[in-house]
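Apart from one protein chain that is not included, each protein chain of the complex appears where it belongs.
Presenting chain A:
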Amino acid sequence: MGSDLEQLYQQIILDHARARHGSPLQDHTGEGVMGESHQLNPVCGDEITLRVGVRDGAVSELSWDGAGCAISMASASVLTELVQGLPRDEVISLVDTFREVLRSRGRIEADEEVLGDAAAFAGVSRYPARVKCAMLGWVALEESLLAANT
């Protein structure tokens, strides 16, 4: 097995792809404001519907339904764990950091202090065709937060 492939599909990614934290989609509890987004990658048909609840300026609930590759599903699962309870602004900056790492073609190292388990996706940055997969859930969260803000 090529080590490149194992760099891409780290065990933590494969585990999250199966466990899918935050899935399936839950009804909004009714507390705070709710935002929802549906994202589709037309190249491969991967899709995700993500729902976020924001209370007192922080993520109070997050759930999603998706169909797609190991990278996209694991990424959404890791994201769910990572942003629970975080202030909205911090979440937005986290999404930006993650995007920057993924688009860097391997030039920017992922800071585990900041990105936690999501640092495992740094290997994706060497596969430009897969960056969209890893970003799918994160873009959905970004859009959901925008929707929750209006």
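Before moving on, here are some points about what is shown:
Throughout what follows, a residue touches a chain if its C-beta (ideal position, glycine included) is under 8 Å from a C-beta of that chain, and two chains touch if they have at least 3 such contacts; residues count from 1.
Note that in this section contacts and distances are computed from a predicted model.
Missing chain, UniProt protein name, picked from "Cysteine desulfurase", "Extracellular solute-binding protein", "ATP synthase subunit a" or "NADH-quinone oxidoreductase subunit N": "Cysteine desulfurase". With the whole complex as reference, residues 1-2, 4-5, 8-9, 14, 17-18, 43-47, 67-71, 127, 130, 133 of chain A touch the missing chain.
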